[in-house]
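What you see is the complex with one protein chain gone and the rest in place.
Here is subunit A:
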Amino acid sequence: MSIDEQVLPYPIPNDAALDPPPEWAELRGTCPVAHVELPSGDRARLLTRYDDVKLVLADPRFTRQLTAPDAARLTTDGGVFNSEMAQFIPDGGEGHQHWRRLVGKWFTAKRMAALRPGMAQIADDLIDDLIERGAPGDLRAGLGFPLPVYVICDMLGVPAADRDRFSYWSDTLLNLTRYSKEEIEAAQLAFFEYMSGHVAAKRERPGDDLLSELIAAGGAEDGGLTDMQILVTGMALLVAGHETTANMIGKMVAMLLADRSRWERLLADPSLIRTTVEESLRLDANSGFGLPRYLPVEAEVGGTVLPKGTTVVCSMAAANRDENAFEAADRFDQTRSPNAHLSFGAGAHSCLGQALARTELQVVLEVLLRRLPGLELAVPVAELERVEGLAVGGLRTLPVRW
């Protein structure tokens, strides 16, 4: 049976930690609007071509209303962000644009430049600890996982003493298998209570942080956000920005060390850090589920008419390797420019934190190259193990020496 007559299980099984499943190229070539079966058993259509994915993500007809009665369910158990809390943030139209502009003001490139020294200090301190514990060490546990939480804590004005509680909450909310349902619910409640108190404290004594700024914009009647929206925004930023960035740090460093000439090239020419970060984002073969969208009206994609009520899944990772969009698409090119990959999505919903994520990834590389130039994998690439996360995939551990 050819691939375009099959219903593929999705996510497509793949054991390789850093390489893509062979199905992607085949789907892009012959079956750009494939039939897939999700973990819930529901059916959806999978898009793998660059042009199709980009158009769909930027097209408001393809909505995020995955709670519609006839939308495909992704899994049977829902997952954290299907929860009641997500409803406080508008997910389309003018309400969404309003929210996005209020919060987006914190994420400007200028602001990120100002955060750089603080991030570099966090990275330096974490690397001090890693060195003290001695090689080999796990770069995921020692650097990739904590750094983004610490950065988000700083951004929310959370004191350093509470960082480890944030790490635990985030880990619990995002880890689908390690914790029991009771532990997850308890963590969610504790996190919610902490944030309620924290927002109230910021209202009393504003600081130089994102929550204070959202409070200063006034209540809903003044064009600002309600307290509940501010609180949920704070929680959402941890959920959206932690696992994604943490895993990407690990995968990026692994890609550079898997072929160490890439690492050496950066040592010789650190001006390639920016384009190397983008190329790692593009070639991340373990970027997780992709983005689901629900279609409340009929629409055409890539020559196929999709009926009203269809759920589509956009595989940005497959689209990022489309030969029709990128020259030598499978090659890791540390000078590629422009590099219009889709790893942060596209259109009105594209990642709000992308300037922050880019800055964190660049800073991590700068500091690692300076502090641990002799960095190398402590196990063969084939022994790296992938984990499926909630939002994005990653590596279970990243054993390194220096």
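Odds and ends about this structure:
Basically, contacts are C-beta pairs under 8 Å (C-beta built on N, C-alpha and C of every residue); 3 or more make two chains touch, one makes a residue touch a chain; residues count from 1.
Note that contacts and distances are computed from a predicted model.
This complex has a chain not shown, and the name its UniProt record holds, of "TldD protein", "ABC transporter ATP-binding protein", "3-(3-hydroxy-phenyl)propionate/3-hydroxycinnamic acid hydroxylase" or "Ferredoxin", is "Ferredoxin". If you put the hidden chain back, the residue from A:31, A:71 or A:112 that touches it is A:112. Touching the missing chain, out of A:66, A:190, A:240 or A:348, is residue A:348. Among A:18, A:102, A:173 or A:377, the one in contact with the hidden chain is A:102.
On the side of subunit A, touch with the chain left out of the figure occurs at residues 58, 100-102, 104-110, 112, 274, 337-340, 344-352, 354-355, 358.
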